[in-house]
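For this depiction, one protein chain was excluded, whereas all remaining protein chains were kept in their positions.
Read from first to last, the chains carry the letters A and B; within each, the first residue is number 1.
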Amino acid sequence: MMSRNAWLTAALVILALFVGSVLDTRLPKPDPAEADPFLRPGVVGQAVELRNGVVTATDVRVGTEIRSIGAITATTGRWLVVDYVFEARGEAQFKAPATLRLRAADGRLYGETPGATAACGPAQPGIPLACSVPFEVPVDAIEGAHLLVPAEVHIDLTDDVADIDLGLTAERAAELAAAEGRVELAEPTTVGG
Amino acid sequence: MDTWWRRNRFWLALLLPMLALAIAASSFRLVTLYRPWQWSERIVAGGPTGTLRQEFLGTDDLRRDREVTVTVDALAAVPTLGQDAAAPGATLWRVDLTLEADPDQILDGCTVEIVGPDGTRYATNEAGKVPADAQDPYWRATRALCVPEDAPGPTLFLDELIPPERPRPATWSMVAAAAIPDGVTPSVVRIMWDRPTYLELDTPAS
Partner (left out) sequence: MIGSVADHTPQRAAPKRLESWRKRYGLVSDILTPQRIGLVLLVAVLLVAGLLGGWQDALTGDEETLPTSTPSATATAAPFTLVVKKAFSGDELKPAAYPSEGVRYLFITVDVTNASDAPTFSSILSQAATVDVPGVAKGVDPRVVRVLDGQGARSFSPDVVVPVVLIWEQDAAQPAPTSVTLTMSGHTFRVSTMDSSKEWRDPEPAWTVTLPVEEVPAS
């Protein structure tokens, strides 16, 4: 049979485990900062350097329809199309449109286009490629939107992500949203010289 | 005086080597899992001719040995190659290769890259290319063939080995081209089939 000391030890261990586990649930969890992406800020017209290339947003166009690879896609909201130039570094790469995101001023994310969109690539290092990416958005998400371009396939990886302010002030957003028309998305084309 | 330190000196001395071994052992995944899925095994030919040897797992789950000898015959800038030209601001560089291998080697599906002086790898696919005839609406960049078109040799389709209709010659040539930005002069050619092994060859002039 267990001695009195043994019983006491067992009781103390169980008590310690209980107290420890209660404390553990109450303590705030550490923010996993090591899992955050590296945001590289920029504005329209500015070349933003990522680990594996350079991204420059060149224009923002808004309409109620887009045409891409011959297919027309409509919306009850708006299509916000960002034209950008991607220059690969180190090796030839693609930028898949589905990996890009638009972040509204309140943090809502847009992306994963419903319609067919040509992949941006393969981009040869040193030969910039002009591409477009469409986002289906509600009208109230246009003001203050940022374009997020990941170095690899996801904006949530611990990797570079270009965070480009598209300069959509309240007036500009209202002006863009008022225009109703079709936005044409061209195939990716090399930007010469 | 028999202190704790003295009594345990043997194990204390062993502590650092053990720590090093533990760290090395924990790199197990890097060695067996991550690196084999990158182009991490480099074979430097040291000249225009080299032999690539590797063991690879086919899509039919069989392990095979690959052995192929590749020679760079020429690497030169050209205005066009077939229907392809380089985009404005870039030059088309054409590489001619001679390959030598046993007819039973599975060698379709290679990748050829032309490497710049700073190590940038330029792809020989459609990257940076435009049609030589700007009016051509149906242009698609030509894909370089790694094996003779009329006698490609054995090939793996999905998970089956398709035997060839006729034997592939022991030696054949292949041509590939990369659009490289103006001002960059490449001097190294890489050729590879399955990760992680690639062969690095110099051009004949260099």
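Just so we're on the same page, a contact is a pair of C-beta atoms (placed from the backbone, for glycine too) under 8 Å apart; a residue touches a chain by one contact, two chains touch by 3 or more.
On a predicted model such as this, the values are computed, not experimentally measured, just so you know.
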(message) Under the definition given at the start, what are the shown partners of the omitted chain?
(response) A
(message) So one chain is hidden, and I want to know which residue out of A:Leu109, A:Val153 or A:Ala179 touches that hidden chain in the complete assembly.
(response) A:Leu109
(message) Among A:Val44, A:Val137 or A:Val161, exactly one should touch the missing chain; which is it?
(response) A:Val137
(message) To test your reading of the contact rule: which positions on chain A touch the chain that is missing from view?
(response) 65, 71-77, 106-116, 135-138, 140-141
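Everything below uses one rule, namely that only the chains that are shown with their structure count from here on.
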(request) Could you tell me the distance, in whole angstrom, between the mean C-alpha positions of chain A and chain B? (result) 32
(message) Per the contact definition, I'd like the list of chain B residues that touch chain A in the complex.
(response) 87-90, 113, 116, 119-123, 125-128, 130, 178-181, 184
(message) Which residues of chain A touch chain B once you look at their complex with the stated criterion?
(response) 89-92, 121-127, 190, 192-193
